[in-house]
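Of the protein chains in this complex, one is absent; all others appear in place.
Chain IDs A, B and C follow the sequence of writing; residue 1 opens each chain.
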Amino acid sequence: MITSMTFIIALYIFVLAGFTGYIVISRVPSILHTPLMSGSNFIHGIVVVGALSVLFSATSVTEQVIGFFGVLLGAGNVMGGYVVTDRMLAMFRPSVKPAATSDEKKAQS
Amino acid sequence: MITSMTFIIALYIFVLAGFTGYIVISRVPSILHTPLMSGSNFIHGIVVVGALSVLFSATSVTEQVIGFFGVLLGAGNVMGGYVVTDRMLAMFRPSVKPAATSDEKKAQS
Amino acid sequence: MSAIEYIVGLSGLVASALFIYGLKDMSSPTTAVRGIVAAGWGMVCVVAVCFLEIFNVPEEARPYLPVNIALAVLALLFGGLWAGRKGRTVEMTAMPQMVALFNAMGGGAAAAVAAVAFLKHESSAPLPLGVTALGGLIGCMSFSGSIIAWAKLDGRMNKPLRFGGQQAFNAFVFAGTLLLAGLTVCSQLDPAPVSGPYATLFFIGALAFGICMTVPIGGADMPVVISLYNAFTGLAVGLDGYVMSNPALMVAGMIVGSAGTLLTVLMAKAMNRSLSNVLFSNFGATSEQAKGPEGEMKSVGPDDAATSMRYASSVIIIPGYGLAVAQAQQKLYEFVKQLQAAGVDVKFAIHPVAGRMPGHMNVLLAEAGVPYDMIYDMEDINDSFASTDVALIIGANDVVNPSARTDKTSPIYGMPILNADQARQVFVIKRGQGTGYSGVQNPLFFLKNTAMVYGDAQAVLSKMVETLKGLGSN
Partner (left out) sequence: MSAIEYIVGLSGLVASALFIYGLKDMSSPTTAVRGIVAAGWGMVCVVAVCFLEIFNVPEEARPYLPVNIALAVLALLFGGLWAGRKGRTVEMTAMPQMVALFNAMGGGAAAAVAAVAFLKHESSAPLPLGVTALGGLIGCMSFSGSIIAWAKLDGRMNKPLRFGGQQAFNAFVFAGTLLLAGLTVCSQLDPAPVSGPYATLFFIGALAFGICMTVPIGGADMPVVISLYNAFTGLAVGLDGYVMSNPALMVAGMIVGSAGTLLTVLMAKAMNRSLSNVLFSNFGATSEQAKGPEGEMKSVGPDDAATSMRYASSVIIIPGYGLAVAQAQQKLYEFVKQLQAAGVDVKFAIHPVAGRMPGHMNVLLAEAGVPYDMIYDMEDINDSFASTDVALIIGANDVVNPSARTDKTSPIYGMPILNADQARQVFVIKRGQGTGYSGVQNPLFFLKNTAMVYGDAQAVLSKMVETLKGLGSN
């Protein structure tokens, strides 16, 4: 899609993204580890975009079959990952409204 | 140097680097703000590398003069930034050895 | 660069930013929902814009385009609807296997993308070819490995499959797969390659290796393994992104790759084991016949236990894996609300590795409606046990095993535990003499201030609720 990416630039992007993932996760409290696992599972569902590109420019039945399954699986990854993460996260709620601020503090620290 | 970088890729790098700077700094305790300011001041001294590239391929006296001042200023930025940051940071020390672990905890939280 | 390429590139950038922002927001329960919604919009944006590529396909793909589009829409609909329904209806206790399944799908898609890159012979330079092979390898491993993990967690494959020389056999499979990868890459260096057989065998080998690697690992270790495969899929997607020059895939994939790796390491650490120990040590094979402390366990009925809690002033509840098995979280909260109504101060204490996934218990309790400010982390509550009347342990075992503190020969030695033994009175709800995940006996059950309440957690808690109802509000 975006042509002419040198290897060095790719390494820069990998390193920056890797560091970002590391530092963001190192802040998540253990209470949220399960939804986080499925949340990151959802994010790698972006592979469906790659599979769509492949399928759009397929020029043989083999490519079409592989592309079809790629999109099928990728779409499942995206949808499933989103739904379960959302369901889990929606279940976390504080007990009463007035205590909300202190909870926020606790959760952020 | 590394040719053929598209604008989109450049934006990716900017966004990732910007986010990294943001999230890293948002964790620094206020006690370290002054050394941090000079520490980040040191880091943008990397401009000296750009100035060096410019000076190396200068082909006129004007370019040489501008390049010379660029390197001069950049080198000052790097050296000065490093020395003052290092001096300031070296001054922070805990009171006694045995308490070191609890200090570490305190500082990390 | 055409306008379409620009828009597609920008949509990827927006999506990447939203993913990062979303993950960051997930770091607090108050913002977590906002985070996943933001990430969801990022995904919608990038998938929708991706359809613009229809106007940009290479000349030779034009004739196939209508069929391809139809196939794409079909695949999106089927995959999305099926997974969406599955995800909406799955029990919270079955979450680990569900995540394993969705992760397998992502790995499979990543492998498919790599396969087509070989098929189309998109490059004949060694570097991109090598990256493609790596992406395919990791994607396949993640696919087949996650499916095995799913089968184990879903109870479809109950015994770890182990045989003599397994490590050597696995190493052999791996070496063979690498060899096939090398042959595929070499054949693709040719401008007009005939690499079909090599590539096919390579992918089969990679799938086989994923299976071989996963079958000997015990079912209870699966959450760590899934987390690892989650990181693997991310990495494979990132590498695919490089091959396709799509930075959005690179960024999203690598974020998950590094985040997942960190999560895996944190999980293994919380279980007091190293990652290689989880993957290669066949944990649990020998611990079946572990001998434990001998002595007498006292047992009491649910009604007595419930009554004494009703008149206690403070109770700390320690849920464990058994609560998830019995699906008793709703009943538990009903019981807790009764205690609260009677003026008892009730708290939940959650060990970081209680259950079978990190945060597993938090999710279950959240499902039952327990507000998260009643739930305390180990560090925050461990000092309070000594001043607490009753510790109620429900289906937990290893996380309250004092031999982790004292017995150097125990497989869980060194793991930090909840200090339930310091409470004035300890009640333990479990079905019988069964050991926990680590297979060792628990000296806590033999202490003189401990009383066992035998039975399935659901049944026992129902009885307790009945008892308290009987007592009324006096």
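Here are a few things to note about the model shown:
Everything below uses one rule, namely that contacts are C-beta pairs under 8 Å (C-beta built on N, C-alpha and C of every residue); 3 or more make two chains touch, one makes a residue touch a chain.
Values in this document were obtained by computation on a predicted structure and should not be read as measured data.
Partners of the chain left out, restricted to shown chains and counted across the full complex, are A, B.
If you put the missing chain back, the residues of subunit B touching it would be 1-5, 7, 10, 13-14, 17-22, 24-60, 62-64, 66-96, 99-100, 103-104, 106-108. Although one chain is hidden here, its contacts on subunit A can still be listed: residues 6, 8-9, 11-12, 15-16, 19, 23.
Methods note: only the chains that are shown with their structure count from here on.
Taken pairwise by the contact criterion, the protein chains are fully connected, each one touching every other. The two chains most heavily joined by C-beta contacts are A-C. Each chain gets one centre point, the mean of its Cα atoms, and the points for subunit A and subunit B are 31 Å apart.
Between the Cα centres of subunit A and subunit C there is a gap of 15 Å. Contacts with at least two other chains are made by residues 6, 8-9, 12, 16, 19, 23 of subunit B. Multi-chain contact residues, meaning those touching two or more other chains, occur in subunit C at positions 1, 9, 12, 16, 20, 24, 247, 251.
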